[in-house]
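Here it is: the structure, laid out below.
Every protein chain of the complex appears in place save one, which is left out.
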Amino acid sequence: MNAHATHTAEQFDDAAQQRDAATLGMWAFLSTEVLFFGVLFAAYTVCRVLWPDAFASASRHTDLTLGGIETAVLLTSSFTVALAVRDVQLGGRRLAAALLCGTAVLGLAFLAIHGLEYYDDYKAAVIPGIRYEEVGGLAAQERLFFFLYYVTTGFHGLHVGIGVVLLLIMAVRTHRAEFGPEYHTPLETSALYWHLVDIVWIFVFPLYYQVGRA
Amino acid sequence: MLPAEHAAPSYLTDGNTLRSWLVTHDHKRIAILYAVSITFFFFLGGIAAALIRLELATPAGDVMSADTYNKTFTFHGVVMVWFFLIPSIPTTLGNFLLPLMIGARDVAFPRLNLFSWYLYMAGGIFTVACLLLGGVDTGWTFYTPFSTMFSNSNVMLTVVGVFIVGFSSILTGLNFIVTIHTMRTTGMTWFRLPLFVWSMYGVSLVMLLATPVLAMTLALIAAERLLGVGIFDPALGGDPLLFQHFFWFYSHPAVYIMVLPAMGVVSELITAGVRRRIFGYRFMVYSIIGIAVIGFLVWGHHMFVAGQSMYASIVFSILSFIIAVPSAIKVFNWTATLYKGDIAFGAPMIYALGFVGLFMLGGLTGLFLAATALDVNLTDTYFVVAHFHYIMVGGSVMAYLGGIHFWWPKITGRMFSEAWARFAAILMFLGFNLTFFPQFLAGAEGMPRRYHQYPAEYGLLNVLSSAGAVLLAASYLLPIGYFLWSLRFGERAGNDPWGAEGLEWTTSSPPPTHNFEEPPVVTEGPYAYTHP
Partner (left out) sequence: MTFLPEASGFAPRIDGLFYAMLGLSALVVVAVFTTMLVFAIRFRRGRNVDRSGESHRDLGIELTWTLIPFALFVGIFVWSIRLWIDMRTPPGDATTIHVVGKQWMWEFEHPDGQREIDTLHLATGQPVRLVMISQDVIHDVSIPAFRVKQDVLPGRYTQMWFTPTRPGTYDLFCAEYCGTDHSRMGGVAVVQTPPEHARWLASHAGGSLAEQGRALFTRYGCAGCHDAGSSVHAPRLDGLYGSTVPLADGRQVLADERYLHDAITLPGSEVAAGYAPVMPSYKDRIDEADILALVAYLKVRGTDRETPHASR
């Protein structure tokens, strides 16, 4: 058996089988996630078709600058995690661990900036159920927009949070030299997950921030 | 008893403490954990069913109040659908047999498998607690805006419980898909897989891709109740039909989660009872996949009178007819498998033939409901109730029990009383028909479902139905008795007491923890029965 035989769980014949299983498992999980968020995007589409004006005007409450920074942060983090995986594949360790920590920090930065946005929303009183003081003919329909905005970004934020924890664990394991060119499946699947988090945001950003801004 | 030195300990004796069961990673032990739990939930749901039939024995609402009745049928629906029918065959027989049938040591992710069981139990206990403490009166369908704005019952916590159970289902599906893709033993090609494995593959796809839609929809309901916002509530600018679309996008495929595994089980039972290859193996495989895929495209047939557009209804109607074709293929192939067989009528075979008959009636009445013009009259009546009970109880539960009988010797290493088992199977078939056939008639005469009291002209049919329920209840209690008896006093089973083909019958009964002494090698297709 090879040097990494210890990593092969007893139900598997060999490391290759284990790697196939883990990768396929993560892809399957991502397909579930896509449908999970798909409901929110479908609900968004239906409500926006019903209330185009309300969605356009509510969308102008979102902060395009902060949203843009968040997008940049997440995209960069996807890049750093990809670099980390490549470094491990080439036999690296320290740089990879640092890159993973960097990715986690970017994830935290994303959450912090988003928290700032939520705080601004609180001050502007556009959080349905908590503090909502919109008035005007479209207030009821704008509330639907904010509701979907909070559910969507809330679930996305939860995914970012889980991703950050996952990345930090991977950083520690990388640092302890548990991964090498031969075996780094957990790292690879964690990176896959992180890319999904990123891709979901790529849809959230234009849908919620850029509607009604020509 | 085999001499200890030449046999590995069976999975049942490999650790005897409670802890060894609660932290086990062995797919066979997890299957037992599930079997015990779903039996518990089945009887809980059954008690609710008994109360419903008791109330409906007379036209007046005289046993319980309208609110209690509404909570009772909600309890029955929620528990039976999410805590019994959906997990039933996949988590018990599926967990136990899938690795054995493909010659693997375990599923791909054993820890995840155990975690799924804990999720299931957490969701189950949480939901049942909500349903019992205060109760929920929305029906298992949670239609909005009733569930979001009008019901004063415990909707929010209940949907959270179902949400949790949804993840158990997703993770089981994920585990099975990966297991079937990556863990097949040498020589076990895709077209050498037993049909039960194929059915697990189809059902896993549906679990993986439909359940998240339910989960998020229920999360939205909880959030709407919490925050007082309504994307499903027209009074707040939302659309109640949107909820129905999301709900049925999951819940129609969920019917196939219930019936596809049953089809897989029955294919195994019939081939073993007939000692012959399945007729049209490839068509059976294609129809499983066809049903799983087309199952995603027919949800709108629940909404013909709900206010969806006429054109949408036309499309959903034709698709619903089309999905009946693969089901018809399966019935014909099972029938043709009998030809030139060597047919024995053991209890599993009686269950399997009972399944074919009841499934056929359920399927044919489904066509009535797929025909838009007839659906207008029949939907939301007892015709629908009878139809889906024929599929789910007559179909899935018959197949589940047939499967439990068939693999009981493998699971426990003991034989059960064949005479009692045959008696229970026949009683179940008769009791089932007496319970649910009158409901077809009541529905065709217009009796609406979810009615606490009803016009007197439906009285006779309901008395018949309640009488049948007594027989049906007895036939469900009987197996508990003779199975428990067999655990202690049953004759020991050899590796292959039925003379059946399949890798699971090549290892000992009960199997050792790692299933096979040596990894098996497969050289031919399934059901390679030779003629006597």
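All chains are identified by letter, namely A and B, in their written order; residue positions are counted from 1 within each chain.
Here, a residue touches a chain if its C-beta (ideal position, glycine included) is under 8 Å from a C-beta of that chain, and two chains touch if they have at least 3 such contacts.
Nothing here was measured: the structure is a model prediction, and the numbers come from that model.
Visitor: Given the contact definition stated above, which residue among B:36, B:132, B:226 or B:305 touches the chain not shown here?
Guide: Spelled out, the listed residue whose C-beta touches the missing chain is B:305.
Visitor: Quick one: say which of B:132, B:318, B:419 or B:480 touches the chain that got left out.
Guide: In the complete complex, the chain left out is touched by residue B:318.
Visitor: Return the single residue from B:356, B:386 or B:399 that touches the missing chain.
Guide: Per the contact definition at the top, the residue touching the missing chain is B:356.
Visitor: Quick one: which of B:10, B:24 or B:70 touches the chain that's been left out?
Guide: Touching the chain that is not displayed is residue B:70.
Visitor: Return the single residue from B:374, B:478 or B:522 that touches the missing chain.
Guide: B:374
Visitor: Given the full complex, what residues of chain A touch the hidden partner chain?
Guide: Contact residues on chain A toward the absent chain are 51-54, 136-138, 140-141.
Visitor: Considering the entire assembly, which residues of chain B contact the chain that has been omitted?
Guide: Residues of chain B in contact with the hidden chain: 61, 66-67, 70, 137-139, 141, 143, 145-146, 150-151, 234-235, 237, 240-241, 274, 276-281, 283, 305-307, 310, 313-314, 317-318, 321-322, 324-325, 328-329, 331-333, 335-345, 353, 356-357, 360-361, 364-365, 367-368, 371-374, 376-377, 379-381, 441, 444-446, 448-455, 457, 531-532.
Keep in mind that, in the parts below, only the chains that are shown with their structure count from here on.
Visitor: Spell out the residues on chain A that touch chain B in their complex, using ranges where they run on.
Guide: Chain A residues touching chain B: 9-13, 17, 20-21, 24-25, 28-29, 31-33, 35-40, 42-43, 46-47, 50-51, 54, 128-130, 140-141, 143-144, 147-148, 151, 155.
Visitor: Within their complex, state which residues of chain B touch chain A.
Guide: 104-110, 170, 173-175, 177-179, 181-183, 208-213, 215-217, 219-220, 223-224, 226-231, 236-239, 242, 246, 514, 519
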